[in-house]
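In this view, the complex is presented without one of its protein chains, the others remaining in place.
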Amino acid sequence: MASLIDLANPTRFMRYSAVLLPWLAGLSAVSLVVGFYLAWFVAPADYQQGETIRIMFVHVPAAWLAMMFYTMMTLSSLGTLVWRHPLADVAQKTAAPIGAAFALICLLTGAFWGKPMWGTYWVWDARLTSMLVLLLIYLGIMALWRTLDEPSQAGRAVAILTLVGFVNVPIIKFSVDWWNTLHQPASVLRLDGPTIHASMLWPLLILAVGFTLMALVLHLVSMRAEIMRRRVRTLTILEAERLDRLAAEGAPA
Amino acid sequence: MTPFSFPSLVLAADNLACRRGGRLIFADLSFRLAPGEAIALTGRNGAGKSSLLAMLCGRLRPEAGSIRVEGAADVAVVELSHVVGHRDGLKTALTAQENLVFAQALLGDAALSPVEALAKVGLPHVAALPVGYLSAGQRRRVALARLLVARRPFWLLDEPMAALDVAAQAMLSGLMREHLAQGGAILAATHGPLGLDGVREVRIGP
Partner (left out) sequence: MTSAFLAILKRDLALASRAGGGGELALVFFLTIVVLVPFALGPDLNLLSRIGPAILWLGALLSMLIGLDRLFQGDEEDGSLDLIRASVLPLELAVLAKGLAHWLTTGLPLALAAPLLGLLVALPGEAMLPVAATLLVGTPALSFIGAGAAALTAGLRRGGLILPVLVAPLTVPVLIFGVSAANAALGGTIPFATPFLILCALSLAAIVVGTLAAAAALRHSA
(Lines give C-alpha, C1' and ligand atoms only; values in the text may rest on other atoms or scores of the structure.)
Protein backbone atom coordinates (compact mmCIF):
# COMPACT_ATOMS: atom_id res chain seq x y z
CA MET A 1 0.00 0.00 0.00
CA ALA A 2 2.51 2.57 1.14
CA SER A 3 5.72 2.04 -0.74
CA LEU A 4 8.59 4.30 -1.62
CA ILE A 5 8.45 3.23 -5.28
CA ASP A 6 5.27 5.27 -5.61
CA LEU A 7 7.32 8.35 -4.94
CA ALA A 8 10.05 7.67 -7.49
CA ASN A 9 8.72 8.32 -10.98
CA PRO A 10 6.57 11.41 -10.45
CA THR A 11 9.60 13.27 -9.11
CA ARG A 12 10.75 14.09 -12.63
CA PHE A 13 7.25 15.27 -13.49
CA MET A 14 7.28 17.60 -10.51
CA ARG A 15 10.58 19.12 -11.63
CA TYR A 16 9.59 19.66 -15.26
CA SER A 17 6.11 20.91 -14.50
CA ALA A 18 7.48 23.47 -12.06
CA VAL A 19 9.62 24.92 -14.87
CA LEU A 20 6.84 24.76 -17.44
CA LEU A 21 4.01 26.23 -15.35
CA PRO A 22 4.92 29.94 -15.29
CA TRP A 23 5.44 29.99 -19.06
CA LEU A 24 2.15 28.30 -19.78
CA ALA A 25 0.35 30.56 -17.35
CA GLY A 26 1.86 33.68 -18.92
CA LEU A 27 1.05 32.53 -22.44
CA SER A 28 -2.48 31.69 -21.42
CA ALA A 29 -2.98 35.09 -19.79
CA VAL A 30 -1.69 36.93 -22.86
CA SER A 31 -3.86 35.04 -25.33
CA LEU A 32 -6.93 35.40 -23.10
CA VAL A 33 -6.42 39.16 -22.78
CA VAL A 34 -5.85 39.59 -26.53
CA GLY A 35 -8.72 37.27 -27.37
CA PHE A 36 -11.18 38.96 -25.06
CA TYR A 37 -10.13 42.40 -26.32
CA LEU A 38 -10.82 41.32 -29.88
CA ALA A 39 -14.04 39.60 -28.92
CA TRP A 40 -15.37 42.55 -26.99
CA PHE A 41 -14.24 45.60 -28.95
CA VAL A 42 -13.27 44.49 -32.44
CA ALA A 43 -15.61 41.71 -33.43
CA PRO A 44 -18.95 43.06 -34.74
CA ALA A 45 -22.31 42.25 -33.20
CA ASP A 46 -24.27 39.69 -35.13
CA TYR A 47 -26.96 41.16 -37.41
CA GLN A 48 -29.44 38.56 -36.20
CA GLN A 49 -28.40 37.75 -32.66
CA GLY A 50 -26.96 41.11 -31.61
CA GLU A 51 -24.51 41.40 -28.74
CA THR A 52 -25.46 38.01 -27.31
CA ILE A 53 -23.31 36.38 -29.98
CA ARG A 54 -20.31 37.30 -27.82
CA ILE A 55 -21.29 34.57 -25.38
CA MET A 56 -20.16 32.18 -28.10
CA PHE A 57 -16.55 33.21 -27.48
CA VAL A 58 -16.68 31.45 -24.12
CA HIS A 59 -19.30 28.86 -24.95
CA VAL A 60 -17.55 27.24 -27.90
CA PRO A 61 -14.07 26.88 -26.35
CA ALA A 62 -15.71 25.46 -23.21
CA ALA A 63 -17.51 22.86 -25.32
CA TRP A 64 -14.28 21.92 -27.09
CA LEU A 65 -12.38 21.64 -23.83
CA ALA A 66 -15.07 19.56 -22.18
CA MET A 67 -14.71 17.05 -25.00
CA MET A 68 -10.92 17.36 -25.20
CA PHE A 69 -10.54 16.63 -21.50
CA TYR A 70 -12.68 13.56 -21.83
CA THR A 71 -10.52 12.35 -24.69
CA MET A 72 -7.46 12.98 -22.58
CA MET A 73 -8.98 11.09 -19.68
CA THR A 74 -9.57 8.18 -22.04
CA LEU A 75 -5.91 8.19 -23.06
CA SER A 76 -4.91 8.36 -19.40
CA SER A 77 -7.18 5.41 -18.69
CA LEU A 78 -5.38 3.42 -21.37
CA GLY A 79 -2.19 4.52 -19.65
CA THR A 80 -3.46 3.12 -16.39
CA LEU A 81 -4.78 -0.15 -17.77
CA VAL A 82 -2.29 -0.95 -20.52
CA TRP A 83 1.01 0.71 -19.62
CA ARG A 84 0.42 1.02 -15.90
CA HIS A 85 2.07 4.41 -15.90
CA PRO A 86 2.11 5.81 -12.36
CA LEU A 87 1.09 9.28 -13.51
CA ALA A 88 -1.81 8.12 -15.66
CA ASP A 89 -4.38 7.80 -12.93
CA VAL A 90 -3.23 11.09 -11.41
CA ALA A 91 -3.83 12.74 -14.78
CA GLN A 92 -7.18 11.01 -15.11
CA LYS A 93 -8.38 11.92 -11.64
CA THR A 94 -7.45 15.58 -11.84
CA ALA A 95 -8.81 16.01 -15.37
CA ALA A 96 -12.34 15.03 -14.37
CA PRO A 97 -13.28 18.11 -12.30
CA ILE A 98 -11.72 20.44 -14.89
CA GLY A 99 -13.58 18.80 -17.76
CA ALA A 100 -16.78 18.86 -15.72
CA ALA A 101 -16.26 22.56 -14.98
CA PHE A 102 -15.94 23.34 -18.70
CA ALA A 103 -19.02 21.26 -19.48
CA LEU A 104 -20.86 23.26 -16.82
CA ILE A 105 -19.57 26.56 -18.22
CA CYS A 106 -20.70 25.46 -21.66
CA LEU A 107 -24.17 24.65 -20.35
CA LEU A 108 -24.49 27.85 -18.32
CA THR A 109 -23.36 30.09 -21.18
CA GLY A 110 -25.76 28.16 -23.40
CA ALA A 111 -28.54 28.95 -20.95
CA PHE A 112 -27.64 32.66 -20.80
CA TRP A 113 -27.63 32.75 -24.58
CA GLY A 114 -30.87 30.82 -24.76
CA LYS A 115 -32.84 33.23 -22.57
CA PRO A 116 -32.83 36.14 -25.07
CA MET A 117 -32.80 33.85 -28.13
CA TRP A 118 -35.35 31.22 -27.25
CA GLY A 119 -37.12 33.05 -24.45
CA THR A 120 -36.23 30.32 -22.02
CA TYR A 121 -33.05 29.29 -20.24
CA TRP A 122 -33.14 25.76 -21.49
CA VAL A 123 -34.36 23.92 -24.53
CA TRP A 124 -33.63 20.28 -25.18
CA ASP A 125 -31.44 21.10 -28.13
CA ALA A 126 -29.44 18.08 -29.30
CA ARG A 127 -26.01 19.62 -28.72
CA LEU A 128 -26.80 21.08 -25.32
CA THR A 129 -28.43 17.84 -24.27
CA SER A 130 -25.42 15.78 -25.31
CA MET A 131 -23.24 18.13 -23.28
CA LEU A 132 -25.53 17.64 -20.29
CA VAL A 133 -25.15 13.86 -20.59
CA LEU A 134 -21.38 14.32 -20.82
CA LEU A 135 -21.55 16.34 -17.59
CA LEU A 136 -23.43 13.48 -15.95
CA ILE A 137 -20.72 11.04 -17.03
CA TYR A 138 -18.09 13.37 -15.58
CA LEU A 139 -20.01 13.55 -12.30
CA GLY A 140 -20.26 9.75 -12.20
CA ILE A 141 -16.50 9.42 -12.65
CA MET A 142 -15.85 11.96 -9.90
CA ALA A 143 -18.27 10.16 -7.60
CA LEU A 144 -16.47 6.87 -8.18
CA TRP A 145 -13.14 8.50 -7.34
CA ARG A 146 -14.58 9.80 -4.11
CA THR A 147 -16.08 6.47 -3.14
CA LEU A 148 -12.92 4.38 -3.51
CA ASP A 149 -10.17 5.68 -1.29
CA GLU A 150 -7.29 3.39 -2.23
CA PRO A 151 -5.77 5.22 -5.25
CA SER A 152 -4.36 2.24 -7.16
CA GLN A 153 -7.57 0.24 -6.90
CA ALA A 154 -9.74 3.28 -7.65
CA GLY A 155 -7.57 4.10 -10.66
CA ARG A 156 -8.35 0.80 -12.39
CA ALA A 157 -12.07 0.98 -11.70
CA VAL A 158 -12.36 4.55 -12.91
CA ALA A 159 -10.24 3.80 -15.98
CA ILE A 160 -12.66 1.07 -17.00
CA LEU A 161 -15.63 3.38 -16.44
CA THR A 162 -13.96 6.12 -18.48
CA LEU A 163 -13.35 3.76 -21.41
CA VAL A 164 -16.92 2.51 -21.32
CA GLY A 165 -18.06 6.14 -21.27
CA PHE A 166 -15.83 6.97 -24.22
CA VAL A 167 -17.25 4.15 -26.32
CA ASN A 168 -20.68 5.40 -25.34
CA VAL A 169 -20.20 9.06 -26.20
CA PRO A 170 -20.75 8.69 -29.99
CA ILE A 171 -23.68 6.37 -29.37
CA ILE A 172 -25.20 8.91 -26.98
CA LYS A 173 -24.62 11.68 -29.48
CA PHE A 174 -26.30 9.65 -32.23
CA SER A 175 -29.24 8.71 -30.00
CA VAL A 176 -29.78 12.25 -28.79
CA ASP A 177 -29.75 13.56 -32.36
CA TRP A 178 -32.24 10.88 -33.34
CA TRP A 179 -34.46 11.68 -30.35
CA ASN A 180 -34.27 15.39 -31.04
CA THR A 181 -35.12 15.27 -34.74
CA LEU A 182 -37.91 12.88 -33.95
CA HIS A 183 -39.61 15.49 -31.83
CA GLN A 184 -38.84 18.83 -33.36
CA PRO A 185 -37.44 20.22 -36.58
CA ALA A 186 -33.80 21.26 -36.38
CA SER A 187 -33.65 24.68 -34.81
CA VAL A 188 -32.96 27.53 -37.18
CA LEU A 189 -30.67 29.37 -34.83
CA ARG A 190 -27.53 27.51 -33.98
CA LEU A 191 -25.26 28.89 -31.33
CA ASP A 192 -22.28 27.94 -33.48
CA GLY A 193 -23.37 28.05 -37.07
CA PRO A 194 -21.21 26.56 -39.81
CA THR A 195 -20.45 29.88 -41.48
CA ILE A 196 -18.49 32.31 -39.43
CA HIS A 197 -16.91 35.56 -40.44
CA ALA A 198 -13.14 36.05 -40.15
CA SER A 199 -13.57 38.98 -37.75
CA MET A 200 -15.20 36.50 -35.37
CA LEU A 201 -13.09 33.50 -36.23
CA TRP A 202 -9.81 35.04 -35.12
CA PRO A 203 -10.88 36.06 -31.63
CA LEU A 204 -12.53 32.67 -31.27
CA LEU A 205 -9.37 30.80 -32.19
CA ILE A 206 -7.17 32.96 -29.97
CA LEU A 207 -9.56 32.51 -27.06
CA ALA A 208 -9.69 28.78 -27.70
CA VAL A 209 -5.90 28.64 -27.43
CA GLY A 210 -6.01 30.80 -24.30
CA PHE A 211 -8.64 28.63 -22.61
CA THR A 212 -6.80 25.45 -23.59
CA LEU A 213 -3.59 26.75 -22.06
CA MET A 214 -5.47 27.82 -18.95
CA ALA A 215 -7.00 24.36 -18.67
CA LEU A 216 -3.56 22.79 -19.03
CA VAL A 217 -2.20 25.07 -16.29
CA LEU A 218 -5.09 24.08 -14.02
CA HIS A 219 -4.52 20.45 -14.85
CA LEU A 220 -0.79 20.59 -14.12
CA VAL A 221 -1.37 22.42 -10.84
CA SER A 222 -3.96 19.96 -9.69
CA MET A 223 -1.80 17.00 -10.78
CA ARG A 224 0.99 18.42 -8.65
CA ALA A 225 -1.41 18.85 -5.75
CA GLU A 226 -2.63 15.27 -6.15
CA ILE A 227 0.93 13.91 -6.21
CA MET A 228 1.73 15.92 -3.09
CA ARG A 229 -1.44 14.66 -1.42
CA ARG A 230 -0.46 11.05 -2.11
CA ARG A 231 3.07 11.65 -0.85
CA VAL A 232 1.76 13.18 2.34
CA ARG A 233 -0.54 10.21 2.79
CA THR A 234 2.23 7.68 2.18
CA LEU A 235 4.67 9.50 4.44
CA THR A 236 2.10 9.89 7.21
CA ILE A 237 1.36 6.17 7.22
CA LEU A 238 5.06 5.30 7.19
CA GLU A 239 5.71 7.79 9.99
CA ALA A 240 2.93 6.37 12.13
CA GLU A 241 4.37 2.87 11.64
CA ARG A 242 7.90 4.06 12.42
CA LEU A 243 6.88 5.88 15.61
CA ASP A 244 5.00 2.77 16.62
CA ARG A 245 8.10 0.61 16.19
CA LEU A 246 10.18 3.13 18.14
CA ALA A 247 7.66 3.20 20.95
CA ALA A 248 7.58 -0.61 21.05
CA GLU A 249 11.38 -0.85 21.16
CA GLY A 250 11.88 2.06 23.54
CA ALA A 251 9.45 1.05 26.22
CA PRO A 252 9.00 -2.70 26.52
CA ALA A 253 6.34 -2.67 29.20
CA MET B 1 -6.72 14.03 45.36
CA THR B 2 -8.27 10.82 46.52
CA PRO B 3 -7.99 7.96 44.05
CA PHE B 4 -11.16 7.37 42.09
CA SER B 5 -13.25 4.36 42.93
CA PHE B 6 -16.45 3.03 41.40
CA PRO B 7 -19.64 2.57 43.43
CA SER B 8 -20.17 -0.99 44.52
CA LEU B 9 -22.22 -2.59 41.75
CA VAL B 10 -22.68 -6.28 41.04
CA LEU B 11 -23.62 -7.65 37.64
CA ALA B 12 -25.76 -10.71 38.25
CA ALA B 13 -26.90 -13.19 35.61
CA ASP B 14 -29.31 -15.96 36.63
CA ASN B 15 -30.13 -19.11 34.68
CA LEU B 16 -29.58 -17.54 31.28
CA ALA B 17 -30.51 -19.50 28.21
CA CYS B 18 -29.80 -18.58 24.63
CA ARG B 19 -31.56 -19.76 21.50
CA ARG B 20 -30.45 -18.75 18.07
CA GLY B 21 -31.93 -19.98 14.83
CA GLY B 22 -34.12 -22.41 16.76
CA ARG B 23 -31.14 -24.10 18.38
CA LEU B 24 -30.52 -23.95 22.11
CA ILE B 25 -26.95 -22.73 22.43
CA PHE B 26 -26.60 -22.68 26.19
CA ALA B 27 -28.85 -22.89 29.22
CA ASP B 28 -28.68 -22.45 32.99
CA LEU B 29 -25.78 -20.05 32.91
CA SER B 30 -25.39 -18.05 36.13
CA PHE B 31 -22.60 -15.85 37.37
CA ARG B 32 -21.98 -12.79 39.52
CA LEU B 33 -19.44 -10.15 38.63
CA ALA B 34 -18.48 -8.17 41.74
CA PRO B 35 -16.29 -5.03 41.99
CA GLY B 36 -12.61 -5.77 41.43
CA GLU B 37 -13.36 -9.08 39.75
CA ALA B 38 -12.40 -10.33 36.32
CA ILE B 39 -14.14 -13.15 34.53
CA ALA B 40 -12.64 -14.96 31.57
CA LEU B 41 -15.43 -16.34 29.44
CA THR B 42 -14.18 -19.46 27.68
CA GLY B 43 -15.62 -22.12 25.46
CA ARG B 44 -15.08 -23.46 21.97
CA ASN B 45 -16.09 -21.45 18.93
CA GLY B 46 -19.85 -21.14 18.57
CA ALA B 47 -20.44 -21.96 22.23
CA GLY B 48 -22.24 -18.64 22.61
CA LYS B 49 -19.62 -16.29 24.05
CA SER B 50 -20.50 -13.48 21.68
CA SER B 51 -24.21 -14.19 22.15
CA LEU B 52 -23.81 -13.79 25.91
CA LEU B 53 -22.08 -10.45 25.39
CA ALA B 54 -24.89 -9.41 23.03
CA MET B 55 -27.39 -10.28 25.78
CA LEU B 56 -25.52 -8.21 28.32
CA CYS B 57 -25.52 -5.32 25.85
CA GLY B 58 -29.28 -5.62 25.46
CA ARG B 59 -28.92 -6.48 21.81
CA LEU B 60 -30.28 -10.00 22.22
CA ARG B 61 -33.19 -11.09 24.37
CA PRO B 62 -32.43 -14.06 26.65
CA GLU B 63 -34.57 -17.14 26.03
CA ALA B 64 -34.85 -17.53 29.78
CA GLY B 65 -33.32 -16.10 32.92
CA SER B 66 -32.49 -12.56 33.93
CA ILE B 67 -29.67 -10.05 33.92
CA ARG B 68 -29.62 -7.23 36.47
CA VAL B 69 -27.32 -4.86 38.25
CA GLU B 70 -27.43 -5.04 42.03
CA GLY B 71 -26.93 -1.62 43.56
CA ALA B 72 -28.40 0.35 40.68
CA ALA B 73 -32.07 -0.19 40.09
CA ASP B 74 -33.63 0.28 36.68
CA VAL B 75 -30.40 0.84 34.81
CA ALA B 76 -29.58 -1.34 31.85
CA VAL B 77 -26.24 -3.13 32.04
CA VAL B 78 -25.16 -1.57 28.78
CA GLU B 79 -25.42 1.94 30.19
CA LEU B 80 -22.88 1.05 32.86
CA SER B 81 -20.57 -0.81 30.49
CA HIS B 82 -17.84 -0.30 27.98
CA VAL B 83 -18.26 -2.69 25.08
CA VAL B 84 -15.31 -3.51 22.83
CA GLY B 85 -16.32 -6.21 20.39
CA HIS B 86 -14.38 -7.73 17.53
CA ARG B 87 -15.58 -4.82 15.42
CA ASP B 88 -13.65 -1.76 16.50
CA GLY B 89 -16.53 0.71 16.36
CA LEU B 90 -14.37 3.28 14.61
CA LYS B 91 -15.13 5.37 11.54
CA THR B 92 -12.25 5.08 9.09
CA ALA B 93 -12.91 8.51 7.58
CA LEU B 94 -12.52 10.27 10.93
CA THR B 95 -9.28 10.79 12.80
CA ALA B 96 -8.45 8.78 15.90
CA GLN B 97 -9.09 11.83 18.02
CA GLU B 98 -12.44 12.60 16.38
CA ASN B 99 -13.50 9.02 16.99
CA LEU B 100 -12.63 9.28 20.67
CA VAL B 101 -14.27 12.69 21.08
CA PHE B 102 -17.42 11.15 19.64
CA ALA B 103 -17.21 8.15 21.98
CA GLN B 104 -16.68 10.42 24.97
CA ALA B 105 -19.72 12.54 24.12
CA LEU B 106 -21.85 9.42 23.69
CA LEU B 107 -20.71 7.55 26.78
CA GLY B 108 -20.71 10.50 29.17
CA ASP B 109 -18.91 10.66 32.53
CA ALA B 110 -15.64 11.80 30.98
CA ALA B 111 -12.36 10.51 32.38
CA LEU B 112 -9.16 11.06 30.37
CA SER B 113 -9.15 13.39 27.39
CA PRO B 114 -8.86 11.68 23.99
CA VAL B 115 -5.25 12.80 23.60
CA GLU B 116 -4.30 11.50 27.06
CA ALA B 117 -6.06 8.22 26.36
CA LEU B 118 -4.19 7.79 23.07
CA ALA B 119 -0.90 8.48 24.88
CA LYS B 120 -1.77 5.82 27.40
CA VAL B 121 -2.29 3.16 24.73
CA GLY B 122 1.00 4.19 23.14
CA LEU B 123 -0.43 6.03 20.15
CA PRO B 124 0.05 9.75 20.85
CA HIS B 125 1.34 10.26 17.31
CA VAL B 126 -1.78 9.06 15.48
CA ALA B 127 -4.31 11.45 17.05
CA ALA B 128 -4.67 13.52 13.88
CA LEU B 129 -4.57 10.59 11.43
CA PRO B 130 -7.69 9.17 9.83
CA VAL B 131 -8.31 5.71 11.28
CA GLY B 132 -8.35 4.37 7.71
CA TYR B 133 -4.58 4.96 7.61
CA LEU B 134 -3.90 2.80 10.66
CA SER B 135 -2.94 -0.86 10.83
CA ALA B 136 -5.29 -3.42 12.39
CA GLY B 137 -3.27 -3.43 15.63
CA GLN B 138 -3.28 0.34 15.83
CA ARG B 139 -7.04 0.48 15.25
CA ARG B 140 -7.54 -2.03 18.00
CA ARG B 141 -5.58 0.13 20.41
CA VAL B 142 -7.59 3.22 19.43
CA ALA B 143 -10.72 1.21 20.20
CA LEU B 144 -9.25 0.25 23.56
CA ALA B 145 -8.47 3.91 24.26
CA ARG B 146 -12.24 4.30 24.39
CA LEU B 147 -12.16 2.45 27.71
CA LEU B 148 -10.22 5.35 29.15
CA VAL B 149 -12.16 8.37 27.90
CA ALA B 150 -15.28 7.58 29.92
CA ARG B 151 -15.74 6.00 33.37
CA ARG B 152 -17.90 2.90 33.33
CA PRO B 153 -17.71 0.19 35.97
CA PHE B 154 -18.13 -2.85 33.68
CA TRP B 155 -15.82 -3.64 30.79
CA LEU B 156 -17.35 -6.19 28.41
CA LEU B 157 -14.63 -7.27 26.01
CA ASP B 158 -14.75 -9.72 23.11
CA GLU B 159 -11.32 -11.25 22.36
CA PRO B 160 -9.51 -8.13 23.61
CA MET B 161 -6.06 -9.58 22.99
CA ALA B 162 -6.71 -10.36 19.32
CA ALA B 163 -4.65 -8.35 16.80
CA LEU B 164 -2.39 -7.01 19.57
CA ASP B 165 1.36 -7.65 19.70
CA VAL B 166 3.11 -8.70 22.91
CA ALA B 167 3.87 -5.16 24.08
CA ALA B 168 0.31 -4.02 23.46
CA GLN B 169 -1.05 -7.08 25.27
CA ALA B 170 1.05 -6.13 28.31
CA MET B 171 -0.25 -2.57 28.02
CA LEU B 172 -3.85 -3.80 28.01
CA SER B 173 -3.20 -6.05 31.01
CA GLY B 174 -1.90 -2.98 32.83
CA LEU B 175 -5.03 -1.00 31.98
CA MET B 176 -7.23 -3.85 33.19
CA ARG B 177 -5.31 -4.08 36.49
CA GLU B 178 -5.83 -0.34 37.07
CA HIS B 179 -9.52 -0.68 36.31
CA LEU B 180 -9.89 -3.57 38.79
CA ALA B 181 -7.99 -1.60 41.45
CA GLN B 182 -10.53 1.22 41.09
CA GLY B 183 -13.33 -1.19 41.88
CA GLY B 184 -14.31 -1.85 38.28
CA ALA B 185 -15.08 -5.28 36.89
CA ILE B 186 -14.18 -7.05 33.65
CA LEU B 187 -15.86 -9.77 31.65
CA ALA B 188 -13.81 -10.89 28.68
CA ALA B 189 -14.54 -13.58 26.13
CA THR B 190 -11.13 -14.95 25.37
CA HIS B 191 -9.12 -17.87 24.09
CA GLY B 192 -5.80 -16.92 25.64
CA PRO B 193 -4.66 -15.60 29.01
CA LEU B 194 -5.51 -12.03 30.03
CA GLY B 195 -2.29 -11.42 31.93
CA LEU B 196 -4.14 -10.86 35.21
CA ASP B 197 -4.00 -12.64 38.57
CA GLY B 198 -7.06 -14.21 40.10
CA VAL B 199 -9.16 -14.39 36.94
CA ARG B 200 -12.26 -16.49 37.43
CA GLU B 201 -13.12 -18.72 34.50
CA VAL B 202 -16.70 -19.17 33.37
CA ARG B 203 -16.95 -21.87 30.77
CA ILE B 204 -19.84 -22.02 28.35
CA GLY B 205 -20.79 -25.39 26.93
CA PRO B 206 -18.80 -28.60 27.25
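Assorted remarks:
Letters A and B name the chains as they come in the text, with residue numbers starting at 1 for each one.
By our rule, a contact is a pair of C-beta atoms (placed from the backbone, for glycine too) under 8 Å apart; a residue touches a chain by one contact, two chains touch by 3 or more.
No experiment lies behind these values; they were computed from the predicted model shown.
Shown chains touched by the undisplayed chain in the intact complex: A, B. Shown as candidates are B:6, B:31 or B:102; the residue that touches the absent chain is B:102. Only one residue in the set B:65, B:89 or B:124 touches the chain that does not appear here, and it is B:89. Although one chain is not drawn, the whole complex shows that of A:29, A:68, A:87 or A:136 it is A:136 that touches it. Among A:23, A:37, A:121 or A:174, the one in contact with the hidden chain is A:121.
The set of subunit A residues touching the chain not shown comprises 111, 120-124, 129, 132-133, 136, 139-140, 143, 146-149, 179-180, 182-184. Seen across the whole complex, the unshown chain contacts subunit B at 54, 57-61, 78-79, 81-83, 85-94, 98, 101-103, 105-108, 146.
By our rule, only the chains that are shown with their structure count from here on.
Measuring from the averaged C-alpha position of subunit A to that of subunit B gives a distance of 51 Å. Those residues of subunit B that touch subunit A in the shared complex are 122-123, 125-126, 129, 132-135, 138, 165, 167, 170-171, 174.
Within the complex, the subunit A residues that touch subunit B are 149, 233, 236-237, 239-241, 243-244, 247-248, 251-253.
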